[in-house]
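Apart from one protein chain that is not included, each protein chain of the complex appears where it belongs.
Letters are used for the chains, namely A and B, taken in the order the chains are written, and counting of residues starts over at 1 for each.
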Amino acid sequence: MPMPDSADNLIEVRDLSCHFFTEEGVVRSVDQSSFDLPRGKTLCIVGESGSGKSVTARALMGLTREPGKIVSGQMLYRPAPGVVPIDLAAERSGGQLYRSLRGAAFGMIFQEPMAALSPVHTIGTQLLEGVLTHEACSRAEARNRGIDALQRVGIPEPERRFDQYGFELSGGMRQRAMIAMALACRPALLIADEPTTALDVTTQANILDLIADLQAETGMTVMFITHDLGVVAEIADEVAVMYLGRVVERGDVDTIFHAPAHPYTEALLNAMPSVHARRGTRLPAIPGMVPHPFARPSGCGFHPRCHRFVDGLCNRREPEPVDLGAGHVARCLRLENSKDQKEAAE
Amino acid sequence: MGGYIFNRVLWAVPILFGASVLSFAIIQLPPGDYLTAVMASMRSTGESVEQSQLVMLRERYGLDDPMIVQYWKWISGIVLRGDFGQSFIYNRPVDELLWERLGLTFVLAFASMIFVWLVAFPIGVYSAMRKYSVGDYVMTFIGFLGLATPNFLIALILMYVSFTVFGTSAGGLFSPEFADAPWSWARFWDMMGKIWIPVVVIGTAGTASLIRIVRANMLDELPRPYVEAARARGLSETRATVKYPLRVALNPFVSRLGWELPDLVSGATITAIVLSLPTTGPLLLEALLAQDMYLAGSFIFMLSVLTVIGTLLSDLLLAWLDPRVRHGLM
Partner (left out) sequence: MSDTTHPPAAERRVDVAGQWTLMWWKFRRHKLALWSGVFVLFIYVIALFASFVAPKDPNAYAARYAYVPPMKVAFMDRDSEGNRTFGFHTHGWKVETDPLTLQKNFAPDPDVRIDLRFFAPAPEPYVLWGVLPMNRVLFGPADATQPFYPLGADRLGRDVYSRVIHGSQVSMTVGLVGVGISLVLGIVLGGISGYFGGWVDNIVQRSIEFLKSIPQIPLWMGLAAAIPAYWSPIAVYFMVTVILSLIGWTGLAREVRGRFLALKSEDFVTSARLDGCPELRIILRHMVPSFSSHIIATLTLAVPTMILAETALSFLGIGLRPPVVSWGVLMQEAQNVRTIATAPWLFAPGVAVVVTVLALNFFGDGLRDAADPYA
């Protein structure tokens, strides 16, 4: 698999740190994370809850809320291949640039479609507001576009749905409506924050298919956040695995699934139920729990739960990213060591 | 929607019936009646009472009829003929005394409600948007203070201030020359110049509680995903806030107003007594103390009726504002 040319990345996130300054202390929700969003591809961000997936997504959208703050790093956005990238991390989230990007170039869908829809506004009102904010068109035109958008995401009777409220729709329909809203202005990037978690399995599959179809149709880039490796296997081109605010491993989906380099990725894959598993075998679980944000372990954050823990190494020093070639990067001290040894041997 | 309105209107009927029974029961509670009270006071001043005259009066007012007959006479007179009976103390039909005072009571309650709206909503929203700012703390404290101070005390303090600082009495709703004048623009403007004192007095407690409610509602709504979704669609911070959480927070605010109305009427009653306003309060107190049953009962009943109607209107307003209510989800 050829390594994607950096000019072909819609967004490159470099050493992004987003911290939350709470009364109890600073929570390092995203900590020196790096990953790429290749143009027209799907990146899945995987991790347990609290690993910083959603915070990363919101940082990209410029939706970081008090007491959160982007403290360092870059988010390089390249609207077209070859142009000079813009560093979104340096932009104010309420500023001119972000306001013109959100809803236009970047669309976002959320975990709970019911909660993400206003209880007192019709689908249509919310659908049109993006179009009316970003594009000069009449209300009638906008309405037609809105109904088109509903049709595109496979909502039957779009004219009727247009004037209905969120609570009158089924769960799947609501998420479709949310997708229609996010895509109303044909964004280059769709950020999907666990969009299928709250849906039943059949609806989940439908929504995944819909996103894949729309991607094929428009060539948009998708950043898909999930904790479900089954979903990852289905839709991802690239995968980034997060743990305690860090991207511990990233690479293309085949490498991640078949040759994981980080013990956490290995453990996640082992914990995945498989139809091929022999009956009576227990599903291996990752021992322990995600540490409390104020009680981060020393050294590598994963070492208390790691099955490859090396005393005196992993609890001493924080690992640096190790480039394993072909866009495969992992943060593990063992890899650093073996690489050092290899280099020393050479 | 139609079903909802029908239900609400239908529900008002038993409430009104209950209110009439309750009003009548209250005025029947004290032992004895108006005539025994009059007799007692006449005896104590040494006047003699003609037995025959007394019997005639008892018969005329039906005081010896069974309770249910008395109730029926009273309520059927009101409903069928608009006849509220006779006031004993004033020796005039109750409705001559009732309407203007009742009207002024509701003008006062309504003006207070507008005052509460205008003050509470912006302050509540401000407090929520600038949570834990100095302004928020100051407003919260003033709100608590407003809740803790009884209406009559605020009225007394205002009267005290206006008396010692301006040398005028703050009581009343009209200048002496307009007190008994027929309605005219001049009388109206005269009233407008004086009405703000009772309005502030009556509105303070309601404003204080509504500020807290609006603030809490806004704080509930602000972090909701739909607000974030609106921002993600490109709405500016201000527009996303005004269009969504503010709008959603308006609904409990409106439904609260319905509950606020009885309180405002209550407040108007007691404030009126302190400020000696020509509204129901002072007359109701007088009637209650003198056991002038038709006058007191009619006041309590009509205050309840108008309050029920007001609450009904606020329910309908809420249904118009909130689709969830229209669809019977809430």
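Following the convention adopted for this analysis, contacts are C-beta pairs under 8 Å (C-beta built on N, C-alpha and C of every residue); 3 or more make two chains touch, one makes a residue touch a chain.
None of these values were measured; they are calculated from a predicted model.
Participant: Would you indicate which residue among B:Glu228, B:Asp263 or B:Asp322 is in contact with the undisplayed chain?
Facilitator: B:Asp263
Participant: Would you indicate which residue among B:Ile78, B:Leu104, B:Met129 or B:Met159 is in contact with the undisplayed chain?
Facilitator: Answer from the full complex: B:Met159 touches the omitted chain.
Participant: Sort through B:Leu147, B:Val200 or B:Leu317 and give me the one touching the missing partner chain.
Facilitator: Answer from the full complex: B:Leu147 touches the omitted chain.
Participant: Determine which one of B:Ile75, B:Ile89, B:Val200 or B:Leu285 touches the chain that has been left out.
Facilitator: Spelled out, the listed residue whose C-beta touches the missing chain is B:Leu285.
Participant: Kindly note down the residues of chain B that lie in touch with the hidden chain.
Facilitator: That gives, for chain B, the contact residues 11, 14-15, 18-19, 22-23, 26-27, 29-31, 144-145, 147-153, 156-157, 159-160, 163-164, 169, 171, 259, 262-263, 265-267, 269-270, 273-274, 280, 284-285, 288-289, 296, 299-300, 303-304, 307-308, 311.
To be clear about the criterion, only the chains that are shown with their structure count from here on.
Participant: Given the complex with chain B, which residues does chain A contribute to the contact?
Facilitator: Touch list, chain A to chain B: 58, 61, 63, 65, 94, 99-104, 106-108, 110-112, 115-121, 126, 129-130, 133-134, 165, 167-168, 178, 181-182, 185.
Participant: Which stretch or stretches of chain B touch chain A in the complex?
Facilitator: Residues 223-226, 228-237, 243-244, 247-248, 251, 321-324, 327, 329 of chain B touch chain A in their complex.
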